[in-house]
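Reading through the structure tokens given below for one structure.
Every protein chain of the complex appears in place save one, which is left out.
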Amino acid sequence: MAYAIEMLGITKVFPGIIANDNITLRVQENEIHAILGENGAGKSTLMSVLFGLYTPEEGRILLRGKEVHIKDPNHATALGIGMVHQHFKLIHNYTVTENIILGNEPRDRLGNIDLGTAQKEVERLSNMYRLEVDPQAVIEDITVGMQQRVEILKILYRKADILIFDEPTAVLTPQEIDELMAILARLKAEGKTIILITHKLREIKQVASRCTILRRGKVIDTVDVDKTSESEMAAMMVGRAVQFQIKKAEAHPGPVVLSLQNLSVKNSRGSSAVNDFSLDVRKGEIVGIAGVDGNGQSELIEAIVGLRHVESGRILLNGQDVTSKGIAERIRMGVGNVPEDRQKHGLVLDFRLDENLILKTYARAPFCSRSGLLNFEAIRQNAQRLIEIFDIRAARGPETKAREMSGGNQQKAVIAREIDLSPELLLISQPTRGLDVGAIEYIHSRIIAERDKGRAILLVSFELDEIMNLCDRIVAISKGEAVGIVDAKQADEREIGAMMAGLRSLHASDLEGKAHLMANPS
Amino acid sequence: MKHTKKLAEPARRDRTDKLDNLLANDNAVSVIVVLLGLLFGTLLIILVGKNPSGMYSAMLQTLTGLDIERGTWNARYIGEWLTASLPLILCGLSFGFAARTGLFNIGAEGQYIAGLTAAQFVALYFPPIPILHWVVALIAAAIAGALFGGLVGWLKARFEVSEVVATIMLNYIAFFLSRWATMQIPGSNTYKTPSFPASAMLTSNLLQSLTNDSRLSIGFWVTILCCILYWFIIEKTKLGFELRATGYNKEAARCSGIKVTSRISISMILAGVFAGLAGAIVALGSFSYGRVLAGLDNYGFNGIAAALVGNNTGLGTFLAGLLFGMLASAQPLMQSRQIPKEITWIISGLVVVLISLRAGAKLFLAWRAKNKVRMHMEIQTASDAASLEDSLNSGNGGQKHNG
Partner (left out) sequence: MGSFATMIPSVLMIVAPILITAVGGMICERSGVVNIALEGLMSIGAFTAATVHYFLEPLTPLSIWIALIAAFFAGFVVSIIHAFASITLNADQVISGTGINLLATGGTTFLSQVFFKMERTAPFRLGMMPGFSGIYPTAWIALAIVIVAWYVLYKRPVGLRLRACGEHPQAAASAGINVQKMRYVAVLLSGGLAGLAGGCLVLTETIQYTVNTINGAGYIALAAVSFGRWKPLGVSAASLLFGTAVALAIYMVNIESLRFLPSEFFSVLPYIITLVTLVVFSGRNYAPRASGQPYERGGS
């Protein structure tokens, strides 16, 4: 049993937290080894140590039996270790070839960059590993799937034989995920050793042979994937039996609150982001928008909030046309929004907690008098009240700067503020990103509670499980279009996944149309 | 299951705590920076072979009127010091007000010139009614400054033009326009206009007599009023809340229904008002005739230093303005003591450079503060760890400067 990599007793500490606590990881030569854990378990830190981004406080690393001290990513690369990051490190306006050769450019006799040789090498690698790319395409014009292949080619170009993949499927459609799994199998067949960081059990089952499970910085166990069930792995990951289904009562939808009619919206670069989108959301129901990041969900929410101009179509709130109304007015009419990026759109980090909690209501009594003077006592009391109701943890109470609060508590603050507005329509995007299971359960139960109070809720999430657990009806979005609407109780994950990829629902189209689409997937 | 390991030793933690608290205190940083600037100035003087005590005795005389060497006392120096400080304070308020909204107003110089020119025109063309005359002049100056500032705000809001280069162009445009317009006044030559009627001037007999016939004028009260107004608007009003939110995080402010575009415009308009008033106070308080500007007075630029050292607050800018005003009005005294008077500009420039480092120090401190909170709270949930990982992986989520 030859080990390609052995990480022995690795401990990595940051101020106030032990990210990796005496971790031992052994990866065999030519295997696909998965590292499973929740957000914050320490997986990324461990791999960053391996890739030379951090130096561990304790522990040793052996490469094929020989001890190495990996000083920085260059050193790691020289040792044959390559990493495909979760957030791609690609230059948006360089070509595929330029991105691949950056830092290691082939030169001609005069020392200039030899683009001809570079392109030939890219084509050679591309053919050898069947990683299809267009060498002359510019990064910002190609699909996410191809971008990821470029990332892989980058490390193959540098002759990596140990490849680390950090949450590679977070940004892919189900179809692209299948393609990636095939790529991983091919790379293994070519003799590479692969470490796969993920929290997706299904993918581990698909390609990995062994799996190491981390929780709170410690290794729980290393198991043979074939011999371990998904629920066993999940239990080890979370520390207790996991409830995959949320208990919730039947929905009793009332009249329509939000009506989107043939909505078309452009993105920041001027191309079409949302295309002829129609949807109704009723009182007392949760409608989910399922789709991979980048298919128009953000632009859709921005259009409803009022941040983005609508090219054509209408938005109706309780029957009234709000398409051209301003943001403040929509808030007054009852639109609440929990944005996908809480730090960018949800909070002013340099404001105090109490100021953030009245960010939308500062102009109303009792927070502000008629003449425009702020009432600080009322503002503080309001914050105190919300802190108690929503159990927001902040070291100095209402006066804490938002910047000093943890992610989970920041999210609670945003949700508290929006729910407190008693909105008729509540828009929620990615509510549990980066949060642990406890916080997730709390937030999910809050969302269901609001539904039961009669709110109309529109939920956008990239986690299909979350959508299927919470929602009453599900719309799949692909390339800005509504591909199909299904009732959550009857929905099948595979079917929704197919819709997310653009294939129309079996229920929604005739046989001829279906055959055409199956032959030409978009 | 609690995760209770704490790793840093308490003693070391205390010491870094104290240093962090010191650096996090904006006022302390300002004081340190000023002291460093003075220190450097002293060293430079020594380096060129002069006696630094000349610099300090000049500064002392400016502040107190006390001439150490001759043992005499003249309150006029105090009056002149205050007079020199007024435009710096106001231009500092101008920069600071825009800065609180996230804008970089280097155009205070142009807004100052606009106010100055307008005030001169009103002085010469408006009927010489006592008190009303200079009141109207001040109002005209405020409006002129507001227009120039508003223009920048509009360009920024409508066209997303970087205010940095645009305002500098406007400064020069204001300068040449002012020259041309002022020379059109009948009876003007290439450097001055006819004298002002007495009703237009800001002279205050009370202040003058208190300071032995210095040029200290009604502008003094106007300036104090402006400082109070500045503080009040920003800290106590709904408008101030909106401006601060826009300055810290424009996107979040927009999402909350704050009309960001109009806030930016309002901010620049008010910033222009402050700078315009500075121009009027100089024109009608320190001179008895209109000037055809031969060069930039530079209050707009030096006011930036006052705002930065004063942390963009009303009181801070007031104090910092007094400091830089002292440096400026000490110049002739320094010159007479063989100290090149430009040393004060060097100190100002150095202070600004040092202050710029504070932005970087702040980001670092914010990161440490976040983790310090966790050191004292036991880490109970992985969500804290997750957001730590998040912030480590994606860099800071803080402010970005729009250049």
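Chains: A and B, in written order; residue numbering restarts at 1 for each.
As a working rule, a residue touches a chain if its C-beta (ideal position, glycine included) is under 8 Å from a C-beta of that chain, and two chains touch if they have at least 3 such contacts.
All of these numbers come straight from a predicted model, not from anything done at the bench.
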Next on the checklist: According to the contact rule at the top, which chains on display are touched by the left-out chain?
Outcome noted: A, B
Checklist outcome for this item: The listed residue (A:13, A:90, A:187 or A:348) that touches the chain absent from the view is A:90
Checklist outcome for this item: Considering the complete complex, of B:52, B:197 or B:340, the missing chain is touched by B:340
Item to check | Touching residues on subunit B - with respect to the absent chain | outcome: 44, 48, 104, 106, 155, 159-162, 164-166, 168-170, 172-173, 176-177, 179-180, 295, 301-302, 304-305, 308, 340-361, 363-364, 392-396, 400-403
Checklist outcome for this item: subunit A residues touching the chain left out here are 44, 47-48, 51, 53-54, 73-74, 77, 83, 85, 89-94, 98-99, 102-105, 107, 111-113, 154, 166
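Operating definition for what follows: only the chains that are shown with their structure count from here on.
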Next on the checklist: Show me the residue ranges of subunit B that touch subunit A in the complex, using the header's touch definition.
Outcome noted: 1, 3, 5, 7-8, 236-239, 241-242, 244-245, 248-249, 251-259, 366, 368-377, 379, 381-390, 392-394, 397-399
Checklist entry - In their complex, what parts of subunit A are in touch with subunit B? => result 13-19, 38-42, 44-45, 87, 216-217, 239, 305, 307, 326-331, 337, 339, 343-351, 355, 359-360, 362-363, 368, 372-374, 393, 395, 403-404, 406-408, 410, 434-436, 438-439
